[in-house]
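Left out: one protein chain. Kept in place: all the others.
Chain nomenclature is as follows: A, B and C, assigned in order of appearance, with residue numbering initiated at 1 for each chain independently.
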Amino acid sequence: MTILSIRDLKVNYATQDGTVQAVDGVSLDLEEGQHLGLIGESGCGKTTLLKAIVQVLPRNGEIVSGEIKFQGMDLLKLPPAEMRQLRWREIATIPQASMDSLNPVQRVGSQLTKLLRVRGGYHKKAARKRAVDLFDMVGLDTERLMHYPHEFSGGMKQRAVIAMALALEPSLLIADEPVTALDVIVQHQILEVLRQLERELNLTVMLITHDISVVAQVCDSVSVMYAGRIVEEARSEPFFTSPAHPYSLGLQQAFPNLARPRDVLVSIEGYPPDLREPPSGCRFAERCPFVQDDCHETDPQLEAVGDGRLAACLRSSEMDSLRIQAEDPTLWQNVEVAQYPHPKPLPHKEGGASVAETNGGTAASASPSLPVGEGAGGWGDESSDILLEMNDVSKQFKIGGGLSGLLRGDKEQTVYAVNNISFTLRRGESLGLAGESGCGKSTTGKLLVKLLDASQGSIVFDGDDLSAVDDRELLGFRSRVQLMFQNPFEALNPRFTLYRSLTEPLIIHGWKDESERLQRVVETLDRVNLRPAEVFLDKYPHQLSGGQLQRVVLARALVLHPDFLVADEPVSMLDVSVRAGILNTTRRLARELGLATVYISHDLSLLQYTCDRIAIMYLGEIVEIGPSNEVINNPQHPYTQALIAAVPVPDPTMENPPLRIREGVPRPTEQFIGCPFAQRCPEAMEACLEIRPPVIGDERGHQAQCHLYGEHRESPPLNRDAELAR
Amino acid sequence: MSRKLISIAVLAMMMLALALPVTSQSMGEVVPPIIVHSVTQAERPIEYETTRLVVENMRELGLEVEHRAIPWAQLIDEIWYSRTEESSAADRPFQMTHWRMVGRPERSDPDEFTYNLFHSSVRDGGYNFIGYNNPEYDALAEAQRVEVADKEARLGIICEAQQVIRHDMVNAYFIHPLTPQVVNTAVFNPDSITTQAGIGVHNFWTWIGIEPTTDDKTLITSTTSFLNSFNPLEIAGDAPSRVTEMTWDRLMRINPIGVPEPWAAESVVWEDQLNVVVTLREGMKWHDGEDVQSDDAAYSFEAALAGTMQTKDGEERFQPEAPDYYPFASNVANIEIIDDLSLRFTLNTPSAAFETSSLAKLNLIPKHIWEPIINDLLTQDDADVDSIQEEIPIGSGPFKYVAFDVNEFVYLEAFEDHWARPNIDAWIMNVLPNQEATLGQIQAGEMNFLWEWPGDPGVLQSIVDDNEHLDLFSAISIGMNYFAFNVRYAPFDDVTFRQAVAHTIPQQFIIDNIFNGLAAPADSFVSAALEYWRQCDDLPTYDFSIEGARALLEGAGYSWDDDGRLHYPAG
Amino acid sequence: MSRGVAYYILGRFLQSVMVLWIIVTLLFLLFRLAPSNPLASYIDTTFTKQQEAALLARFGLDKPLGEQYIIYLVNLLKLDLGDTFSYSGKTVLDILGADLPNTIYLTLTSLLLAYAVGVLGGIVMAAMRGSAFERIGTTFTLMTRAAPQFWVGMLLLTFFAFQWKLLPSSGIGPPMVRYRWETEWDKLMSPVFWRHMILPTFTLALYLHGLPLLLMRSNMLEVLDQDYVTMSRLAGYSEWRVMIQTAARNAMLPVLTALTLGIGYSIGGNVVIEHVFSWPGLGRTLVRAVQQADYPLAQGAFFLIAVIIVFMNFIADILYSLLDPRVGASAQAQVS
Partner (left out) sequence: MQQEASVRGEPPGKAKMEFRQGSALRQLWETNLEVFQRDKMALFGLFIFAVFAIVAVFAPQIAPNDPLTPLKNNEGDWIKDAMPYWLAQPGEDEAEGYVNNFLLGTTNIGRDIYSQLIHGSRSALLVGFSAAAAVAVIGTVVGLLAGYYGGWVDAILMRAADVAFGIPFIPFIIVVSAFLDPSIWNVVVAMAALLWRDTGRVIRSQVLVIKEQAFVSAARVSGASDLRIIFVYIAPSILPLSFLYGSFAIAWAILTEASVSFLGFSDPETISWGFMLQDAFNSLALSREAFYWIVPPGLCIMLTVMAGFFIGRGYEEVLFPRLRRM
């Protein structure tokens, strides 16, 4: 039975600059018990569609035409009061950013019971009982009912919101990005909950996300939305094996996949069209590698393409051959270049780029195509000797101390952010730091660039101990080490033009000559594929897209020709379609320029794609380190195993194994005698609590710090109840 | 080298020699800038405007004059405490200031002003802050005090004193204010209102004599100043004085024409220059029902004389417990109780003002209440009667205490057992600093007797004109407004200069324009209200005339330079 | 109350005490270094040097500055604000103790009135965002905030008291009535008192209502943009519930804090209103004391107002941390 049926829905937003046709003729059917995934880039109308269904569009939004039928009722003709009654009793919605969806000044439990009483007609007692049941159902401790939202972790909040959404036993659940911005383990747990509830409650679900691997895990069918239209509809399996629309194809190939790593990821460069004046032809034509002339004129309609699939592409009949072509990343790369047409391409860019990017071999061996050794601070490949050494480095923060803290009544606490980590980095090598949030990886990144000073231990950069540098030496260091930031929207001074932002490092480092600076800036912009560079010089950050901004950030990092780059979650804020582009460019340049790189990310598949080696961090310690493939394919530490197991795979046929650890990294306010992971470790033994685990390694440099491989491997398993009682 | 130096020196000396006679012959140094003090406009607009006017006229004499308007408290500081070289403000001693003396019944005798304002003995610490020091005058001031028996002779001395002061122009008197008072004649019989010379209609005689014409026999008045104490041994200001004089009787009272007459005393008989016998009325009662007896009267003076010797910074000092009244009792050498109703005062020195400033000044207080209080105070180092506030003040006056809220109101009612029971039943005084509110209340009938008006008299006049039931009374005050000169320093140490400045005061213009006619011209510290003491030959006059002032200065050798600036006489 | 909150409160309290001590020290220096002479109110034709010295001794002004400071602090701890220069037989505390209730009645009544009107107005303004009504309403509110209080008071006085004689012009009541008020309770039960309070209260409330109104309006607009408000819409709550129970409730928090702070600041800021309406409160006493150079009194009034402000700031912080659970023990409330 069709539970939700949308016909030719059109939603417009009135803005100062014109009418945005956010949803433009969407038709959609949702059968009872179906789990539909609605995917697409941000800004393609997914959330608007949701808001239109439950009719909570903002003031400037208007449903222009179309029909939304829910269980036979025409929602658009329903009086507002009756529509209101439907919400959450029949159609439950989990809004985006559900982190902030709980009232911060009310206990979560009372929000839930209030909902049950006001909307569900429950009596006080019954409501309380139901609340307990619901918390149980989503896997939350019922004690938590008495807590305030700020005392919840992100995953717990998400569970609470799910509990609220299911409180009135709706027949349809629409979830908007339910796991975005959550740590991988938490994400895994939430998806587990969703999957379980789908099964138990026989829910009909519509899941809105940009992450196709999430869809693969939870949904049985997929709709792809692009620029206010649905461009493909399919069951999950055929969709993931053989997408029927070039956009789907691109999305699929843009995702790193732990199970089937690629040498080069595809990036769908460019942006969705301006929906104030949508193009008359295919809306994807601008970015499509398979574009033909008639694509620009003819607006393709959603048509059956076999296997019960629908696709809106003029070339859908040739899709099988297109799929094979699409395997070649250069096809998409050409699009990237085409996006910034360059009248006179630089000779040294050609070939080199594609060689480097298709080559994917070990890092430093790729021969850079740039002239080598340009004086002090130049980019050299003198030898493969050690560039950086971390020796037993620790970092603690004191919070709430001092006179003012005392007066404010804060008790001083020490946060052990980084504990005794050691590793070395060779010139040109790339290392990935992975772990859940709060594991100390960003702090390590800051220590590496001396944004923070280590509390103990030494960091030796190119032979100099960083704790002992004087101001002049520090300036020298600063010219050789750079940081690339997570959020490109914050990484640039909004008040500076790009030229000003890029020229600042040069000014600081004493480049007096304006024309030299300009030349360097232009050259660097060119190198990060922002062409023609002059176009960008006078722009302000808000005039650029996220992907472009991140390229500018990269350019600023490279403008001084550093030896060493730390990239802290360089693409986590970006849309999937452009992530790959940034990663590719960074990786290519690092190899071309012999740049040593440290990538910090919670996304192991990304690190596997970009890094020679990966280090796994937990509570400020490196628990495992080794060559990327080794760590991913042969994880030694139980924590690494859990992390890898939690990564969703964009393949509906592969179901992740159930996780054996709970979410939630404890706050690092104490130092552990034994293994910091012991509390969460499924393999924990008695020795883990008392004795520091040994570092066990093999000849390829794959090391793990765990008792499972040491002399205490025979230690009896930990009795957790006894431990809790202690 | 040295030759060159010498020639330069010689040349310079020649030039100096040439220049010196020219300057010294033609004019002296420029008269330095003068600061004229007054209170701020916000505090007393009339005084501020007057000062402004005079300052502008003084500038026409070629003087550089600054008008320094500061709050009263600061003014006191700069005037009172910068009279001598040792003072903290010695770098800027005051030169000229607007000053005001208010009229009080005890000032009906000229002694206080004659002696306390000008005698050289009060030059360093007392009211002679202008630093006037004239042995000839001192003799006159002392003589009038002793001249008890012969009133005519005393008048002669006082006239001479007025002549001296007027000639020496130590204080440039310009007006005696006419105190405007408004009475609601719809509730009071206007004929029953008594005007007291120099005080006005708001006086003791009016309070007990005024006849209410309606059933509501309550007199409601207000003050714009402070009502901060209700204490028979403290002089806290004008408004509290009204209250104490009604609540506590006195042996004598100043009668409407300014002469003391027996009041609580049946008779006051001078046995000689130093001894006076006072006999009390029979049957007087304290408000608590006790009899008023001669030992109460005696104690009233003893309390004022009570005190301890205290050592401070190695200096022995007598510390009176009632410092405000001590000066008025200090001439008493001995008090002898003759019987229950009569007692004899023996004085240290003969004093003509004894009746006015002692017998008619000191409040009679009940010994049975005050003796324990004073005795207690005598054991304490740093407390005096100012720190005492009786729960229910007990006096023997025609009015008795009902309620008192500091700086808010005082509420008295007629004392039924008094031999001169007032015609009204209750007397209420509100504190109303807000003049608008005062006007509103007198018009609305919320208040029926306006006795104090620091504001624009013209407004009051127009209100009275608009309201049939309001009558305006006005009387020349004992008080006066004047400019005081610090005679210690140049240029005000020169009598001619002071006289010239006196010529710049546009007396009539001030009366017409600033006081709206509600002021009388003044030429002496004795008010025209005190008719008897003003029966003197014409005092010197100083008409408003800038030319006159210039002529006077020119005659004394002052001169003006090309920029019109005034220079001292040469030499 | 958790231990963290208890710690927070204790810490804030200690901080308030320290702030107060600094203020008290500044106050001491301010008044000791003042140019006016404390004896100004005593000057009379009979004033002698002897008397002067005695008076200085009586108020302890002849001692060295350091010694005076210690005495001053010790006395403050004993809640002894000293004797006034100009009110005989009364201590500073007596005078201020009589003033304080009047100031509090005036302040609280006006604040409650102002905040009731302001909060409701703010909700309405937020709900009617963009309408002509909102534009006119906010402009009017801005006007009331821009107009000098004393001026508004003067105009109101002219019409209501002088022209139409509807309301009394000043004070808290005629003496014939007032002397029967033996306790504060009697005063509060007296219709005369409330009649006298109407004009000053209205003037003050007219000025004070602007802050809560504008604050409530902007808070509402901010809260209405929050995800949890969207969430309650999505949850199918009625618009009334969304606006009042969720949005207004959350938007109220800063307004409540502002109210608490407002109590402190109004008590110090009522000076002008009390002057215009001759309201016997702390502010009027302070002005008169300053004019009269009655140091102990002015200092005492200043001190008392400062204590109330610091205390109210303290309460506001505590209140905020209690009302908004997010402001935990570690966060410093950034209100005001």
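Remarks
As a convention for this text, contacts are C-beta pairs under 8 Å (C-beta built on N, C-alpha and C of every residue); 3 or more make two chains touch, one makes a residue touch a chain.
Computed from a predicted structure; not experimentally measured.
Considering the intact complex, the chain excluded from display touches A, B, C. Of the options B:40, B:163 or B:241, the residue whose C-beta touches the omitted chain is B:40. The residue from A:449, A:583 or A:596 that touches the chain not shown here is A:449. When the whole complex is considered, the residue among B:459, B:536 or B:570 that touches the unshown chain is B:459. Among the residues A:485, A:618 or A:639, only A:485 touches the chain that is left out of the figure. Seen across the whole complex, the unshown chain contacts chain B at 40-43, 45, 48-49, 52, 67, 69-71, 435-436, 439-440, 455-456, 458-459, 462-463, 509, 512-514. Residues 15, 18-20, 22-23, 26, 30-31, 33-36, 129-130, 134-135, 142-143, 145-152, 154-155, 157-158, 162, 218, 221-222, 225, 265, 267-269, 271-272, 275-276, 283, 286-287, 290-291, 298, 301-302, 305-306, 309-310, 313, 334, 336 are the ones on chain C that touch the missing chain. Remark: the residues of chain A touching the chain excluded from display are 59-60, 346, 374-377, 402-404, 446, 449, 451, 474-475, 478-479, 481-483, 485-487, 490-497, 499-501, 504-505, 508-511, 513-516, 518-520, 522-523, 534, 537-538, 540, 553, 556, 560.
Keep this in mind: only the chains that are shown with their structure count from here on.
Per-chain CA centroids place chain A at a distance of 52 Å from chain C. Chain B and chain C have CA centres that are 40 Å apart. Chain geometry summary: the mean Cα position of chain A and that of chain B are 89 Å apart. Under the contact definition stated at the top, not a single residue of chain A touches 2 or more other chains. Against chain A, the residues of chain C that register as touching in their complex are 7-12, 14-15, 18, 226-228, 230-238, 241, 246, 249-250, 253, 323-326, 328-330, 332.
Across the interface of their complex, chain B is touched by residues 35-37, 39-41, 43-54, 57-58, 60, 62, 83, 86-90, 94-95, 98, 157, 161-162, 165, 169-171, 174-176, 178-179, 276, 278, 280, 288, 291-293 of chain C. Touching chain C in their complex are the following residues of chain B: 43, 71-77, 80-81, 101, 112-113, 116-117, 122, 124-127, 218, 220, 226, 228-231, 234-236, 312, 317-319, 323-324, 327-328, 382-384, 386-390, 402-403, 405-411, 426, 428, 430, 432-434, 436-437, 440-441, 444, 446.
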